[in-house]
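A single structure is presented below for examination.
Now for chain A:
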Amino acid sequence: MDILTLFVVIPTLTVFAIMFAKNLEQTRMISAVGMTAQLINAVRLIIAYYDERNAGNTADFLFQKTYVWFDSLNIEYAIGIDGIGVAMIALTAVIIFTGVFASWTMEDLPKEFFISLIILATGVFGFFISLDLFTMFLFYEVAVIPMYLLIGIWGSGPKEYSAMKLTLMLMGGSAVLMVGLIGLYFYSAPDGGELTFNVIEIAKVHMPIEAQRFFFPLTFVGFGVLGALFPFHTWSPDGHASAPTAVSMLHAGVLMKLGSYGAFRVAMYLMPEAANEMSWFFLILVTVSVVYGAFGAVMQKDLKYINAYSSVSHCGLILFGLLMLNKTAIDGAIIQMISHGIMTALFFALIGMIYGRTHTRLIHEMGGLLKVMPFLSAAYVIAGLASLGLPGLSGFVAEMTIFVGAFQQNDLFHRVATVIAASSIVITAVYILRVVGILLQGPIKNDKYFKLSDATWFERVAVITLIVGIAGIGMFPYFLSDLIMDSLHPIMDHIIEAGKPALSQVSL
Partner candidate 1 sequence: MSFEQVLLMRNELVLVIAMLIVLAAEIFLSGNNRKLVIPIAVGAFAIATIIAWFPQPEGVIFGGMYQTDTLRQIMKNVLNIGVLLIFIQSMPWLRKPEQNFQMSEFYLIIIATLIGMGFMISSGDFLMFYLGLETATIPVAALAAYDKGKRKSAEAGIKLILSSALSSGILLYGLSMIYGTTGSIYFHEVANAWGNTPLQMLAVVFFMSGMFFKLSIVPFHFWTADVYEGAPVLVTSYLSVISKAAAAFIFMIILFKVFPTSIELWKNVLYALTIITITLGNIFAIRQKNMKRFLAFSSIAQAGFILLGIIGGNAMGMTAVVYFALIYIFSNLAAFGVVAAISNVTGKEYMNDYDGLYRTNPKLSLVMMLALFSLAGIPPVAGFFGKFFLFMAAAKSGYYILVLIAVINTIVSLYYYLLVVKAMFVNKNEHPIAWFKSDWATRIALIASVLGIIAVGLISHIWEYINAFSFGI
Partner candidate 2 sequence: MIAGIPLTHFLIVSTIMFFIGIYGFMVRKNLITMLMSIELILNSVNINFVVFNKYLYPHQLHGHFFSIFVIAVAAAEAAVAIAIIINVYRRFNSIDVEQASDMKY
C-alpha cells in the first residue's frame, strides 16, 4: 500500500480495533499504539519525501496515485503530496499523538471518545493527502462532524450550546464551500474537455474571471470560517472553552489549519485572478481579526477564552500572510500554521491539565501555580513565550517571515496593514504576561492548591513532545522553511503570474 493511503488506513484500523476494546486501559493502549504508528509513518514520509527530492524528482506533487471513483463524474481518489502537505501531516501526527496522551484518563465512555477523536484525525489526514476536491471535501466534513459529539458529550460548561454553534457554523462554512467547489468543477474545462475535481488539472485551466469573482469568495469564506476569519470566528471561543482537552488541541492545532490550508490550496491556487483582485477586501478583514483577536484576549477571564481569542489573532495572521500573495509571506503563513498548531495544542493540553487539578479555568481563582506544579507552569511559560514570538521558539520564525514578506508589497495599503498586524505582537505580550502573572506567579491563593501534584508521565510525554516541536522549529527553521519554499515555487508562479495584469490596474 502506498505511504499516503496508510495515513487514512492506520487510524481507520485503530478505530476498528478500539471497537473491540473492553475498557479504558485497552482503549488507550490501542489508541496510543495506533497513533504512534501514525507518527512513525509521518517520519517515514518525511524521509521518503526528502529521498525523492534528492533523487531529483521535481514534480509538484510526489507519491501521486489516482484511483477512479465515480467514473462518469470523473471523481477520483487522487492523492499526492508536496512539502506543505508533508509539514501539515507531520503536524497532525504529532498533535493527535499528544492528544491521545492528554486524554489518558478519559473515564466517561472512553471507547467512544477515542473513536470520535481518531475519526476526526482520519478526516484531517485524508484532507491533506487529497488532490481531488471531492475527496478533499469529504474528508473535510468527516473531520468536522465528530466535533459535535466530542464537545457535546465530553465537554464542559455550556457544552451543548457551544457544540451546536460550532458545528453549525463550521458546517455553514462548508456548505458555502461546497457551492464553490461545485463551481470549480463545472468551470474546470472551459474548452470542452472532461470536467474534473483534480486540483492539478484545474490549476492548468484558465477559469473565466466572472466565474472566479463569484466562486472565490464562496470558497475562501467557506474555508475561512474554519480558519477563524473575522467575523465568522465566534464559534471558536465558545467551542474551545467547552471542548475537552484533546479536542481543543486537535481542533485549534490542526482543524483550524485545515481552513487556512484550504483557502490557500483551493481558493487562491485555483482562482488566482480573483485572489489577486479581491485580496484587499479579505486583507482588511484579517488585519482586523489579528488585532481584534489580540485585544479580545486581553480582558478575558477564562484560560480557554484567552487562548481561543489568541487563536483568532494568530490564525488571522496566517490568512494575513496568505493574502499578501508573495512567496515569503506565504512561506511564513505556512510556518505559522505549523507553529501555531503545535503551540496552541500545547496551550490547550496544559490548560486541560491545570483544569484537571484545580477544577477551574478562571485565572483569578488561581495563582502561584509555579510553586506547586513547576513542570506544567514552566511549560506554560514556554508556550506563552512561543505565542508572543520569542526567538528560538517557533512563533518568531513564522511571524517574522510573514512580516518581512508582507513588507515586500510596496504600497501604502499593504504597509499600513502590515504595521497594524505587527502591532499585535505587543498586545500578545500583554495578554500572555497577564495570564502568566496572575495564574503562575504571585502568592498561592487557595490553600488546597498546596496539595496539587505536578505532571504525570503521560502528561509529560505529551508536553515534552510538543515543546520539542516548538523549539525545534524555532531553533532550526531552515529545514521547514526550505521544505515549504520549494513547494511554493510552482504555486506562487501560478498566482503571481495571474496577478500581474490585475495588479497594474489596482496599484494604489
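Rule of thumb we're sticking to: contacts are C-beta pairs under 8 Å (C-beta built on N, C-alpha and C of every residue); 3 or more make two chains touch, one makes a residue touch a chain; residues count from 1.
If you want to know what made the cut, all candidates are chains of the complex that A comes from, given by their letters.
Keep in mind the model is a prediction, meaning the values are calculated, not measured.
Among the chains 1 or 2 offered as candidates, the one in contact with chain A in this complex is candidate 1.
Residues 69-73, 75, 134, 138-139, 141-142, 145, 148-149, 152-153, 159-160, 163-164, 167-168, 171-172, 175-176, 178-179, 182-183, 185-186, 214, 218 of chain A touch candidate 1 in their complex.
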